[in-house]
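Worksheet: the structure to be examined is printed underneath.
Excerpt of the complex: some chains, original placement.
The first chain written gets the first letter, and so on, giving A and B; residue counts start at 1 in each chain.
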Amino acid sequence: MALSARNQLKGSIEQLTTDNIMAHVVVRVGENLIESVITRTSADELKLKVGDTVKVVVKSTEVMIQKD
Amino acid sequence: MALSARNQLKGSIEQLTTDNIMAHVVVRVGENLIESVITRTSADELKLKVGDTVKVVVKSTEVMIQKD
């Protein structure tokens, strides 16, 4: 299955915090940490846990550019 | 100025395509390429060009997680 989202970066979960409704996931991608907020239901169904190898996925229309 | 967006990754512009309304920007961040679609107006005002050092910025609610 190929997804149209242009950004799919491999990393591993460093931190996972869950609430009733939301989950906050911190993923190490190379030298960067990328943070994601998803539903608790997704975190449970994917059985996410610290150390998991995952991809962070971002649609390109959601990416902004900052310049000095 | 600090921005609430959790993801702010340093990189350099590798490719820039502009249209009347939109611009497609490809940024190298470490070993990854991150793609962004912004308005042509923003690309013009920021004077974006290939080689520029920029940050790609993504709100964490826009980041999904994929797992095998």
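Observations on the structure shown:
In the analysis below, a residue touches a chain if its C-beta (ideal position, glycine included) is under 8 Å from a C-beta of that chain, and two chains touch if they have at least 3 such contacts.
All values reported here derive from a predicted model rather than from experimental measurement.
Assembly remark, whole complex in this entry with 2 chains visible in place, copy number of the identical chain is 6.
Assume only the chains that are shown with their structure count from here on.
Across the complex, chain B is touched by residues 5-9, 24-25, 27, 29-32, 34-38, 42-43, 46-48, 52-68 of chain A.
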